[in-house]
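The complex appears here without one of its protein chains, the remainder shown in place.
Each chain carries a letter (A and B) given by its place in the written order, and its residues are counted from 1.
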Amino acid sequence: MIPLENYLVLSGILFSLGVYGVLSRRNAVLVLMSVELMLNAVSINFIAFSAYLDVTQITGVIFAIFVVAVAAAEIGLALAIVLRIFRNRSSINIDEAAELKW
Amino acid sequence: MSFYDTWSAVFIALIAGVILVGTALIGARLLGPFAREQGKSISYECGMLPTGKNWTQVHVRYYLFAIMFLIFDVETIFIFPWAVRFLDLPSHAFWYMVFFVLILSGALFYAWRKKVLEWR
Partner (left out) sequence: MNPFELISPQLAILIGAGLILVYDAIFPKDNRYLPWMALAAIAVSVSFAISLAVRGEYHVGFEGTYSVDKFSVFFSVVFAGIGAAVVFASMNWVDRVGRRKSEYYALLLTATAGLMFLAGARDLITIFIALELSSIPQYILAGWGKDERSGESGLKYLLLGSIASALLLFGMALLYGLSGSTFVPEIATFIGENASDNRSLLILASTLIIAGFGFKMALVPFQMWVPDVYEGAPTPVAAFLSVGSKAAAFAVVLRIFFEGLNAEILSNDWAMIFAVLAAISMTVGNIFALVQSNIKRMLGYSSVAQAGNFAIGLAAIAVVGQEFTLAASAVLFFVVAYAFTNLAVFIAVIAISRHLESDDINAYEGLAKSAPLLALALGIALISLTGIPPSAGFWAKLYIFNAAAQADLAWLVIVAVLNSVLAAFYYLRIVRLMFRNVEDQIGSAPFAIPKSIGFVLGITVLGVLVFGFFPTPIISVAREAAAIFSIG
């Protein structure tokens, strides 16, 4: 069986990649994708912990399900807001959203 | 309890995070070619000059449908575990799911009344 540490390292790397994306991307949609990566890294953590430590209750899996659902809601909302901004400005670079400093 | 004992995990996480994110940031800077000239960003670098816009205009309605689909699609994630264990569940679990689906149909009703479902 794959040791638990591997999952944790994988999730740590994914989470860091998400942070990297948030820091380096200027396009709102790509920042959103990076945030999704962070959330999914956390889901991996939950599922791994659930599979290894908490076999009877599977609370972690349930938590992961809720994370997915909430992430979808956030994505839907963010795309809607991005659309609204894009219609006004025809650009979604958050640098150009410069009226409020990023 | 020494200072180190208390904060070691925080420091390790901090260092690991800085290293992971830092290598990605610096690596991208070092390895990625950066040539900021106009020619680089055109669609066919060595081909014919493109005419018109390279972005296809998609009607804004399309995105509304996509977002609606995304949300309703992901909500089914709650139905899967329920369906898998359905026979072992107590009877009120059925009514809970009926209630859940009713809430979703309420949202659909709202979207329909607000004419989001019409392609105008």
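Just so we're on the same page, a contact is a pair of C-beta atoms (placed from the backbone, for glycine too) under 8 Å apart; a residue touches a chain by one contact, two chains touch by 3 or more.
Note that the structure is a prediction, hence the values are computed from the model and not measured.
From the set B:Ala9, B:Val84 or B:Val98, the residue in touch with the chain omitted from the display is B:Ala9, counting the whole complex. Not every partner is drawn; the one left out touches chain B at residues 1, 5-10, 13, 106, 109-110, 113-114. Annotation for chain A: contacts to the undisplayed chain at residues 15, 18, 22, 28, 31-32, 35, 38-39, 41-42, 45-46, 49, 53-54, 57, 59-60, 62-63, 66-67, 70-71, 73-74, 77-78, 81-82, 84-85, 88-89, 94, 97, 99-102.
As a convention for this text, only the chains that are shown with their structure count from here on.
Note on chain placement: the centre of chain A and the centre of chain B lie 7 Å apart, centres being C-alpha means.
Residues 16-17, 20-21, 24-25, 28, 60, 63, 66-67, 70-71, 73-75, 77-78, 81 of chain B touch chain A in their complex. Contacts from chain A toward chain B in the complex involve residues 12-13, 16-17, 19-20, 23-24, 62, 65, 68-69, 72-73, 75-76, 79-80, 83, 87.
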